[in-house]
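Missing here is one protein chain; the remaining ones are kept as they sit in the complex.
Showing chain A:
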Amino acid sequence: MCRFLLYKSNSPILLADLLTRPAHSIIMQSFNCKLRLDLRRPMNGDGFGIGWYDEEPQTPGCIFTSTLPAWSNLNLQRLAEKIKSALVFAHVRATTGETATAESNCHPWQYGNLMWMHNGDIAGFEKIKRRLQNSLSEEIYLSIQGTTDSEHAFALFLNKLKQSASGGKALRDRTEFSFQELRIAMLATIAQINEWLDDAGVTDTSLMNFAVTDGQSVVCTRYITSSEKEGASLFYSSGSEFRSDAESGQYRMIKANKREDVVVVASEPLTFERTDWMVIPTNTLLVITPKLNVHLHPIHDKYWNPMRHQSTV
C-alpha cells in the first residue's frame, strides 16, 4: 500500500510546492497518511520515487528513486527546491508482498516517453506472474528490471498499447500517444489482469490505482476487484493555480479563470481545504488531456456498481 501524487499544468511548478511544503504533502503522507485502507501502520517508508518531464517537448522524463524513506532523504529536499516541471509523478512506497526494498522496485518506471506508477496490489499476483510474462513481447519482457506486481502491470500495459497501436514505429521511439489510446490500453490491462486472476481462482480483492503518462496526457484509475468495497483512496483537484496563500502560507487551488490550468491527483488531499478536493469514484478512469481537460469514465465491467456506497472522504 503506497501513496502517490501526479500533477499536470500548463506552466511549471517548483517540486517543493507539491512534494514538501503543502500541509499534507506526499512527504507528510509518507509517515502520517490518514486514508490508507490498511491503517495498521501509517508508514510508507520503503523508498520513494519522483518522475518529471522538463520543458523540452516530447522527450522522456527523468526519474529519481531511493530506498530511503522519503522523509529522511536530503537529496529529495534539495532537488525539490530547484526542479520545476509541468508534469510530475511522485510515489512513496510501502511494500506489500514479498518484493525487495530495492531501487529497481521503486515507482515510477519508464519506457520511452511513458511513465507508470501504481498504488495498491494485485492479490495472488504470483499465480499469474508467469502467464503475464509469457504474454509479453521480447522487448518489453527484457525491459523489466524489478520484481513487483506494479512493474509487471506496466509491462502488460505496454504490451496492450503495442498491440492496439497502428503503424510500425517501435513503442520506445514514439514520443506521443493520444489519450484515447492510453485509455484503451489501460482498460485492456485491467481486463486482462482480471481475466487471469479469475482463471487462477484468486478471490482476494486487488487494488489497481494505476497512473500512466506520455508527458502530454495522463490516464489513471481508481479500481478494485469488488463491486461492494471502495477502492484505495484517490482524489483530484483542478483550478487555475496551486499555490500558497501569501498571508496564511496555506496551499490552495485557486480558481480564478474558469479554466483548468492545473490538475492534481493524489492518494490523499495535499491540503485540508475541503472544497478543493474531489473524490474519484471507485472503478473510474480519469484522463487529463493535453489541453488540461479532465475526463471521468466509469469502468463498466463485472465490478461496476452504480449504487456502491460512496463515502465523502
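Here is the rule we go by: contacts are C-beta pairs under 8 Å (C-beta built on N, C-alpha and C of every residue); 3 or more make two chains touch, one makes a residue touch a chain; residues count from 1.
FYI, contacts and distances are computed from a predicted model.
**Student:** Name the absent chain as its UniProt record does, using one of the following: "UBC core domain-containing protein", "Peptidase M20 dimerisation domain-containing protein", "Protein odr-4 homolog" or "Exosome complex component RRP4".
**Tutor:** Of the names offered in "UBC core domain-containing protein", "Peptidase M20 dimerisation domain-containing protein", "Protein odr-4 homolog" or "Exosome complex component RRP4", the absent chain's UniProt record gives "Peptidase M20 dimerisation domain-containing protein".
**Student:** So one chain is hidden, and I want to know which residue out of A:Asp199, A:Glu228 or A:Asp245 touches that hidden chain in the complete assembly.
**Tutor:** Hidden-chain contact among the options goes to A:Asp245.
**Student:** Have a look at A:Gly112, A:Gly146 or A:Pro281 and name the one touching the chain we're not showing.
**Tutor:** A:Pro281
**Student:** Considering the whole complex, not just the chains shown, which residues of chain A touch the missing one?
**Tutor:** Residues of chain A in touch with the missing chain: 10-12, 23, 34-35, 53-58, 85-87, 179, 215-216, 240, 245, 247-248, 250, 252-261, 268-269, 271-276, 278-279, 281, 287, 289-298, 306, 310, 312-313.
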